[in-house]
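For this view, one protein chain was removed and the others were kept in their places.
Residue numbering begins at 1 within each chain, and the chains themselves are lettered A, B and C in the order written.
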């Protein structure tokens, strides 16, 4: 595995620069580990995410998966703020606990035009994933 | 087409009851039309949804699609607060304008165990969809 | 709607040229209608497609959807034999009858790099679709 194109701190700065409404101090999202195309991020628990039966809302998990995939794409191709999500498929597997969510994203393909990855989302401290995501990103033409 | 199991006002009350953190006065979501398994909802534009290049964030559209599908499911099977999303696939088609988003959801199957639907999301006033979603819901056993 | 870039006969010749193992006289696939990015194709019933309970196999429907989308892509962008499927999502909605399958494909986006479409598959003569597909194709760089 090659070294990441950017480390966690650099990706955090880039995300804050390009997504200031989504990633800022106190937003509840944090980057825990960055390898090349393989990252772990965290979403702090917030009671506003709760839905009937004590579950965490689906959109909360979709947003976390999209965030994790952006971190993974940046870790592989560096500063490319215009990469855009072209599609995303999420399977909800089991009810999350009322704790932080952990997302592990891994790129399966880093092509000249498309990057494809998968994300497993876990309730912090538990072994079985609560959701699984695959997602595709369109990479700008001038990138490797 | 049979009459809807619940009308727009009844679905609004039910959503406020079961999803109070997501659907409440001033949340920006509204129900515009309810037929049986075929509905239109609106998300008011909010500058917080913006992302680089002036686009609207993907999670904003995923949340709207999920909301539209819940309205469609309730319109077909009535009060079933425990229906849960089992999966969702979104294709992002073009850059949304900085206006309200309109989602039109339509159930393709209303089975004893699963409901499957599709959602087209539009920028208000424009003809071409900005995103397309298919989604599956697990229906509680005691429902029709 | 603009005129199609190729008509049904021209697309049939192109498919036979580039997919000789899949599309040939007697293969059971036929092109019934071609508009620009909007087509209807047919798969003749064959008892070999049957599965337990008298249903038609899932892969038969996936192959038909992929065929329908290729016809739709060719109808919109003309001779581009190297367009490749990048992803496909199928939802199986109800049990097909033991008759021909009809697929109606429609492109939702025809971009410089990606084409995205949806396909509804029907049992011939019946109103409710048996499956719904969304699919993305990567378009070669030199095309419009």
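As a working rule, contacts are C-beta pairs under 8 Å (C-beta built on N, C-alpha and C of every residue); 3 or more make two chains touch, one makes a residue touch a chain.
Model, not experiment: these values are computed from the prediction.
A.B. asks: For the chain not shown, which residue from A:33, A:79 or A:109 touches it across the whole complex?
C.D. replies: Residue touching the chain left out of view: A:109.
A.B. asks: Write down which of A:57, A:89 or A:123 is the residue touching the left-out chain.
C.D. replies: A:89
A.B. asks: One chain isn't shown here. Among A:37, A:96 or A:129, which residue touches it?
C.D. replies: Residue touching the chain left out of view: A:129.
A.B. asks: What residues on chain B make contact with the chain left out of this view?
C.D. replies: 86-87, 89, 113-114, 136, 138
A.B. asks: List the chain C residues touching the unshown chain?
C.D. replies: 18-19, 21-22, 47-53, 55, 57-59, 62-63, 66, 81-82, 84-92
A.B. asks: What residues on chain A make contact with the chain left out of this view?
C.D. replies: 89, 91, 93-94, 108-109, 116, 118, 129, 132, 134, 136
Definition applied: only the chains that are shown with their structure count from here on.
A.B. asks: With touch defined as above, tell me whether chain A and chain C contact each other through largely the same residue numbers, more than half shared, or through different ones.
C.D. replies: Same residues, largely: of all residue numbers at this interface, over half are found in both copies.
A.B. asks: Please work out the Cα centroid separation of chain B and chain C, and write it as a whole number of Å.
C.D. replies: Result: the chain centres lie 28 Å from each other.
A.B. asks: At what distance in angstrom does the C-alpha mean of chain C lie from that of chain A?
C.D. replies: 33
A.B. asks: Mark out which residues of chain B touch at least two other chains, giving numbers and ranges.
C.D. replies: 89, 91
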